[in-house]
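With one protein chain removed, the remaining protein chains of the complex are shown where they sit.
Order as written gives the chain letters A, B and C; numbering starts at 1 within each chain.
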Amino acid sequence: TETRGAGVPIGILPTGPLDAITDVAGVRVGQVTIERGRTVHTGVTAVLPHGGNLWQDKVPAGFHAANGFGKFAGSTQVEDLGEIETPILLTNTLSVPEAMAASIEWTLEQPGNAGVRTVNAVVGETNDGLLNDIRGRHVTIADARRAIESATTGPVEEGVVGAGTGTVSFGWKGGIGTASRKLPDSLGGWTVGVLAQTNYGGVLSVAGVPVGQRLGQYLYKDKLPETSADGSVVLVIATDAPLSDRNLRRLAQRAFVGIARTGSAFSNGSGDYAIAFSSAPDVRRTAQRRKGETRLAQLANDAMTPLFQAVAEASEESVYNALFAAHDVTGARGTVRALPGRAVRAMIAADRAPRAGTERP
Amino acid sequence: TETRGAGVPIGILPTGPLDAITDVAGVRVGQVTIERGRTVHTGVTAVLPHGGNLWQDKVPAGFHAANGFGKFAGSTQVEDLGEIETPILLTNTLSVPEAMAASIEWTLEQPGNAGVRTVNAVVGETNDGLLNDIRGRHVTIADARRAIESATTGPVEEGVVGAGTGTVSFGWKGGIGTASRKLPDSLGGWTVGVLAQTNYGGVLSVAGVPVGQRLGQYLYKDKLPETSADGSVVLVIATDAPLSDRNLRRLAQRAFVGIARTGSAFSNGSGDYAIAFSSAPDVRRTAQRRKGETRLAQLANDAMTPLFQAVAEASEESVYNALFAAHDVTGARGTVRALPGRAVRAMIAADRAPRAGTERP
Amino acid sequence: TETRGAGVPIGILPTGPLDAITDVAGVRVGQVTIERGRTVHTGVTAVLPHGGNLWQDKVPAGFHAANGFGKFAGSTQVEDLGEIETPILLTNTLSVPEAMAASIEWTLEQPGNAGVRTVNAVVGETNDGLLNDIRGRHVTIADARRAIESATTGPVEEGVVGAGTGTVSFGWKGGIGTASRKLPDSLGGWTVGVLAQTNYGGVLSVAGVPVGQRLGQYLYKDKLPETSADGSVVLVIATDAPLSDRNLRRLAQRAFVGIARTGSAFSNGSGDYAIAFSSAPDVRRTAQRRKGETRLAQLANDAMTPLFQAVAEASEESVYNALFAAHDVTGARGTVRALPGRAVRAMIAADRAPRAGTERP
Partner (left out) sequence: TETRGAGVPIGILPTGPLDAITDVAGVRVGQVTIERGRTVHTGVTAVLPHGGNLWQDKVPAGFHAANGFGKFAGSTQVEDLGEIETPILLTNTLSVPEAMAASIEWTLEQPGNAGVRTVNAVVGETNDGLLNDIRGRHVTIADARRAIESATTGPVEEGVVGAGTGTVSFGWKGGIGTASRKLPDSLGGWTVGVLAQTNYGGVLSVAGVPVGQRLGQYLYKDKLPETSADGSVVLVIATDAPLSDRNLRRLAQRAFVGIARTGSAFSNGSGDYAIAFSSAPDVRRTAQRRKGETRLAQLANDAMTPLFQAVAEASEESVYNALFAAHDVTGARGTVRALPGRAVRAMIAADRAPRAGTERP
């Protein structure tokens, strides 16, 4: 979309048709936005790896903590068993229990799950305590459940929505953003999609342009309305490439390349996590395959580099897409402005324009 | 206590006065047992590192996952920041959200915490789904909160109580067990205490005696009433030694030595976690110390070995203490008998008695 | 062999025909023992995952550090790529460079490797500095290379041999030990083999019998000739089960169950590592399979428990096999006696004999 995000290509690879995590076949996203009066600005975002029974047909997955000041739930089981068996939910820091409860209850009630007595809920969070009355714990189990149940394929709403309703990035209004990359056939033809909940800070750079410094708003510039210890970014990554859980972990790790490029140095108070899964049917851990020996598709280590490039680009872009889609919000403890999108796009376009002195020597 | 546990010393080190985690100064334990009719057998156990404001005066901590098929909450922050800021709660697998919510709400409400907007709830669990209607999610936030609020120093109830109400070990009724070791002054004089929620299986050995085989009940012997994928053991470890978070992580790792000796091989379906903290005031991360540079007490690496020996012994013994304290329970999906304690003690005493052929050559 | 090891079965599973790591099809072991006068007692042990070109046909592998006070080489690449491409060598602490050099040079020279410009040498070590003049660094590249080149299938020499020539365990002479378990067909029929370099201490237990205490020689008993900070145990684990690298890592982790049962609490000064690989042709990463998408055999998580039981038993037994096979050695800084095997076997047999009071109640 011509006026979306930074307005220039991020990286060297083409986007998928929607430029969204839902470009990965089967992936569904649902969001519930909770805004009540001035003080409640929060919500839930749900990502479903496929449209079937997630518990019965688990997907291989990898997890990476770039910075552990956060409350991500479900990580140890993902690490040890290499799989996800529920939706992935995002919400605010103090509402993780309600999101977990919704995930558990929804899973128990799915057709075919009457015998299920263990559920590993996967929930990420960031702290929206500047705009949202986070201590009030306003997200209910029913809210989180609606996010799961409303999940659909197709375009994904960005900005002040779902788990991004109350978040702040680089002192500007953050939110939910998404992006994707589709590898050329010569590099495998796979798609990688990212969905980001952006709530962190640093020295904002957009497409390499030092926007934060030019706008006079950056870390240690005494301009951020809050230097709380609780920023964070959570990244959900989907791919249709048939990856092992180990290579999905490596993919999750590379997603932070994109975050680093936006100007984060992963400050102490940030809880920065990524979780990656493959939706490829050939790696799905169905009830049949979970019984014993099976044969699974697997992409070799040597074919990973293009996927790493893709996830780095998509995660970087997803942050910009969140920032440019956001609008001003006045909340519990102040007002946070949206990034001045038109001005920033002009700044970037000027830098990126061809100019004297840039030809190859 | 003469008739407690296996009836013989476990290891070579002396116990503390209570032979309980509460031998570590300041540590408090609270338990809520939930039994309703035949189908509800579950509960909550809370361990408080000290009696003050836990969020304001955090304790250094370390975490270890011996097997990740579990839903332990709060681990990534413990790993990255090296500290705990809440009670440690244990409950059943599907009630983790309610325990987290209780921990969060209790923390927010403590005097002095009005400005707190982030809380890292630490919750362990095992799956009591054989005796308990786990799908019913019968633990409420209020139940979990009562466990916190009722926590006291002094003796700790063992067996069919708290988070051990519905657990099963080696096909026998498991439960909550605790033990401690007090190092001789020549080795530092420190105390190490362990509290275990036992719900796992294997080939039971007690004090080195192959009890499981002698009783004809062990893994692959077709005697276990349930070979569910959801056993587990969670170990909470306290010490008054002034340890760094790194050495607390190493201490947590050694606690599984004790579990291995009881006959576990950490089966696939087990979620086996340990969390260790130091209650020493000299390492406590008070508000003042968290501001910048400080000086903290620290025990050197070279002084760790006796503590490793202590935690191995205490964790092994805590499992026996749980088993011997338990009684028969009939629950949701069958009856689980208590270990026949008198017979087993006799078996062990016989093996341990002096005999011909054991003198030093 | 009737007079080997502890003389009683360890655990509940049957051994393979040789009760050695070489029961796993294709695995080869080579050892070079270096004894010169009183002061030089060291050597090299090599394990080859298969008899082909290891670099071209890599094997999936997993690594686990139970205690990191050691100099294990090659671990990070095993962890990230999930594979081994060289022999696995064991030697003494200060001779790791020569073992690495041998592994690199041998790999570069194999037919078909003329274009190879990267080699990840995998080398474990323990510290034989009590019996061996370790500071003299007496192992040469040629020595290590002979270990590789002499590797064969078939029986494996145990005790005072190869990398175990100068090691000490529980104050007795340690060495190289090996054992295997063959699962019944109902549990998959797979074989698991372990080779151990034993050089650690604690409170020796053999088959559950408190041998260390009965013999009056154990940690803190002031009987150990050396309480150096540099014990260690390194375990090499082979299986023919088609495991993913993640499940091989989990298998490696379970090997320490066996070590715990022998009486170790993983003292501070111990560097305790395990590396596990699958020799199954169906998971081998051949040049062809490393190019892109492939299909690989894979055993599901749910089928892992019997393998975990097997590795725990085999690693425990391999330690006993090393101890019972050793003989007295007088070296650089003293004499270390062999475990009094006949007396200990008698002790164990007496405990294990049927007796009154052990029937099932």
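The rule we apply is simple: contacts are C-beta pairs under 8 Å (C-beta built on N, C-alpha and C of every residue); 3 or more make two chains touch, one makes a residue touch a chain.
Bear in mind the structure is a predicted one, so any value in this text is a computation, not a measurement.
From the set A:Ala163, A:Leu195, A:Leu219 or A:Leu235, the residue in touch with the chain omitted from the display is A:Leu219, counting the whole complex. Only one of A:Trp106, A:Phe256 or A:Tyr273 touches the chain withheld from this view, namely A:Phe256.
Screening B:Pro14, B:Gly52 or B:Gly188 against the full complex identifies B:Gly188 as the residue touching the chain left out. The chain omitted from view is touched by exactly one of C:Trp55, C:Phe69, C:Tyr220 or C:Tyr320, namely C:Phe69.
Residue-level contact of subunit A with the missing chain is found at 11-12, 66-67, 187, 202-203, 205, 208-210, 213-216, 218-221, 229, 250, 253-254, 256-258, 260-261, 264-269, 301-306, 308-309, 311-312, 340, 342-343, 346-347, 350-352, 355-358, 360-361. Along subunit C, the points of touch with the absent chain fall at residues 65, 67-77, 79-81, 93-94, 96-98, 100-101, 104-105, 108, 116-121, 127, 129, 134-135, 137, 228-230, 271, 273. The omitted chain makes contact with subunit B at the following residues, 80-83, 188, 242, 244-246, 250, 285, 289-303.
Here is the rule we go by: only the chains that are shown with their structure count from here on.
Looking at which positions face the partner, subunit A and subunit B present mostly the same ones, since more than half of the interface numbers are shared. Taking each chain's centre as the mean of its C-alpha atoms, the one that lies farthest from the centre of subunit C is A.
Spacing of subunit A relative to subunit C, judged by their CA centroids, is 43 angstrom.
With each centre defined as the average position of its C-alpha atoms, the distance from subunit B to subunit C rounds to 31 Å. If each chain is reduced to the centroid of its CA atoms, subunit A and subunit B end up 35 Å from each other. Each of the following residues of subunit A touches two or more other chains: 80-81.
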